[in-house]
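One structure is given below, encoded as structure tokens.
Every protein chain except one is present and positioned as in the full complex.
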Amino acid sequence: MSALRMGGRSGLALYALATVLAVIWLVPVLGAFMISVLPLSETRQGWWQPGLGDLTFGNYSRAWREGLSSYVVNSFVITIGAVLLSVLLGSLAAYAFSRLRFRLKGLTYFLLITTMIVPVQIILIPLLPWFQTLHLTGEVTQYVGIILVHVAFGAGWAIFMLGGFMSEIPEDMLEAARIDGASHLGVFRHVVLPLSLPGIASFALIDFVFVWNDLLLALTLLDRDHQPITVGLANLQAPHLAQENLVSAGSILAILPPLLLFALLNRYYVRGLFAGGVKG
Amino acid sequence: MGSTSRARRDGRWVPWLFVGPMLLVFAAFYLWPAVQTVASSFFEWSLLTPWEPADPETWEFVGLDNYRTTLTSGDFWNATVNTLIWLVALPLLVGVFSLALALLVWFAGRGSSVLRSVFVLPLTISLAAVGVIWTFVYNPDPDVGVLNAVLRTLRLDELSFDVGWLELNLGAWLSNLGHLDLGPIQVDFTNIALVLPAFWAFTGFGVITFTAGLTAMPDDLLEAAKIDGAGPLQTVRNVIIPSLRGPMIVVLVQMVIFALRTFDIVYVMTGGGPADDTMVLALLLWLQAFSFLDTPQAGQAAAIAVLLSATLIVGAYPYIRRATRSDR
Partner (left out) sequence: MRAAVTRVRVVVLGLVLAAAGCGGSDDGGGSGGGEVAGDLRVVHNWTGPEGEAFQSVVDGFEEKYPDVTVKLEQVPFDQTQSLLTQQFVQGGPPDVAVGLPGIVRNFAEKDLLLELDDEWDGWVEDGDYTESLRDVATAGLDHTYAIYFKGNVNGLIWYTPAELDQLGVEPPKTWAEFTGAMDKAQGMDPLAIGGKDSWPLTQWADPLILGVAGPEKFNQLARGEIGWDDPAIVKAFETYADVAESYFPESALGTGFVDATCARAQGKALFQNQGAFISLITPAECDESLKPGEDFAFFKMPAPDAAVPAAQAVSGDLFFGAKESENEAATRALLEYLASAEAQTIWAELGGYIAPNANVPADAYPSDIDRAAAELWPTDPDVAAGYDLDDWIGGEIQAKYTQALQQLVRDYDVDAFIGTMTEVDTRSG
């Protein structure tokens, strides 16, 4: 595997080049961060100038007071709700698709998988009247509505990824449990689920990032009291105010939770995407 | 599979217990709305005078008019051209650059997981935030925007020319970057300035996917190349890149899918402007359905959504079939 890795000078040169690129890659985020912690007067002289002092978190507290706090809470409610439900329904369905046979399996699988491809716009337009018909417009039910849409739209990825992990479980282990008299649900709960935990973690992480980062659905479906941070950010960016210091603080707050999860659970994240890469 | 006989014995309904809940949610919040979108594209309606499937009084049937209006409107074709720019530029940039990066990190050997993490990091950032962050990068004031500060240092900030078919104003990233005239198609460079943030965000996906491909590559392939006396460049060209065809398809297909639905970055950074230089189909249909309420245009928006989805399903069908087959 490492047969072709370079040692010596050329390896060092490649490493240096990669490092330079990596630093450049960080510049946009670094810039947003610097703008968010510098006083306005100093950002207007260039955040990259050496010798800037006076770091301040005032922008964060101001952004927080201007309503970002409620956006963040909404983001967590929506994201956690959608991820939990996706994992629950997705792993059940993935088990059936990867280990059981049933009529219409091919057709239903195909339909679910189309969610990976078809743009969300295909459901967006009639969704508002449809939500009213279903009474998904109340204080709590608004959350329920968008969570269910996220679950439906994540169905393809859920059964694709989770099914991939579940199909790797050796058949012997399932058969052994069945011989012990376990029902399908028993096999699922006591064998498949525990063995798929790393896969579920990968999927949950990727789904978290996906739902947390949604703008379009939230922008279209939710009222001001239920909007997540992505919409909050777009709101802050709105033409009438567009205050750089607030917007930058907001953008850093918006990227922080997925970033922290990514930093903590990096290998699950990468493994999840790996699976997609090898499979396709 | 071995479970087949067992499943039959338990009765046919058991698998449906597992699949049922997800199918129910899917049917109510995806399939039915999608069917409604398709159906409503044959009616004239707006959000303030909604078309309702259960209420024939709201049916203002117009046949294929919405499609005819759409396909003959300048707005639609302008947005189509801009979407095509995304469709070409994004997969190309991400495909080529992330392959190069994956190889670079791979060959560099040391520090590879840290380096890879840096390139993957933007993938976790919401595109709304990506748009905001890059608005700072593109700020035209060289005392505020880092890109123009670099241009000023390189003395390229005044680079601006216009020879008719090609106009370029370096530094005016989001306002007047210039254009390339290709006869019937005009490529507004501001679109490229919007593709770059998406490229920055998605390169990590390519790096991971290609690295997965490299990891899965059989060692003996490389050993054989080494024994044959092939140099590193030859090995990359003749052995490694051909063996990464699978991951390359994954990356390209994903980027095509994303490019066609692109919305967030455009919405946050330019709102389709200046003028309508960066209007894309996803934003156009959103505006028609949710913003232009003085005339009923939701049916036309639905028509665009149907056209977009049909294109993607047809275009990406082989990819779906493959994914389906690999899972049986």
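Order as written gives the chain letters A and B; numbering starts at 1 within each chain.
Here, a contact is a pair of C-beta atoms (placed from the backbone, for glycine too) under 8 Å apart; a residue touches a chain by one contact, two chains touch by 3 or more.
Small disclaimer: the values here were computed from a predicted structure and weren't measured.
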| item | value |
| --- | --- |
| Touch with the omitted chain, as defined above, among B:62, B:85 or B:172 | B:172 |
| Of B:48, B:163, B:233 or B:314, the one touching the omitted chain in the full complex | B:48 |
| Footprint left on subunit A by the chain that the document does not show | 41, 44, 66-67, 128-129, 131-132, 137, 220-221, 223-225, 234-235, 238-244 |
| For subunit B, residues in touch with the removed chain | 47-50, 139-141, 172-176, 271-276, 287, 290-295, 297 |
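One rule holds in what follows: only the chains that are shown with their structure count from here on.
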| item | value |
| --- | --- |
| Centre-to-centre distance between subunit B and subunit A (centres being mean Cα positions), rounded to whole Å | 16 |
| Touching residues (chain side subunit A, partner subunit B) in the complex | 1-7, 11, 14-15, 17-19, 21-22, 25-29, 31-32, 35, 43-48, 88-90, 92-93, 95-103, 105-106, 108-130, 134, 148-149, 151-153, 155, 158-160, 163-164, 167, 171, 174-175, 178, 184-185, 188, 209, 212-216, 219-220, 229-231, 233-234, 237, 244, 247-248, 250-251, 254-255, 258-259, 261-262, 266, 269-270, 273-274, 276-280 |
| Residue ranges of subunit B in contact with subunit A within the complex | 1-4, 6-7, 10, 12, 14-19, 21-23, 25-26, 28-34, 36-37, 40, 47, 50-52, 101, 104-111, 115-129, 131-137, 141-144, 146, 149, 197, 200, 205, 208-213, 215-217, 219, 222-223, 226, 232, 235, 240, 246-247, 249-250, 253, 257, 260-261, 263-264, 267-268, 282, 285-286, 289-290, 298, 301-302, 304-306, 308-309, 312-313, 316, 319-320, 322-324, 326-327 |
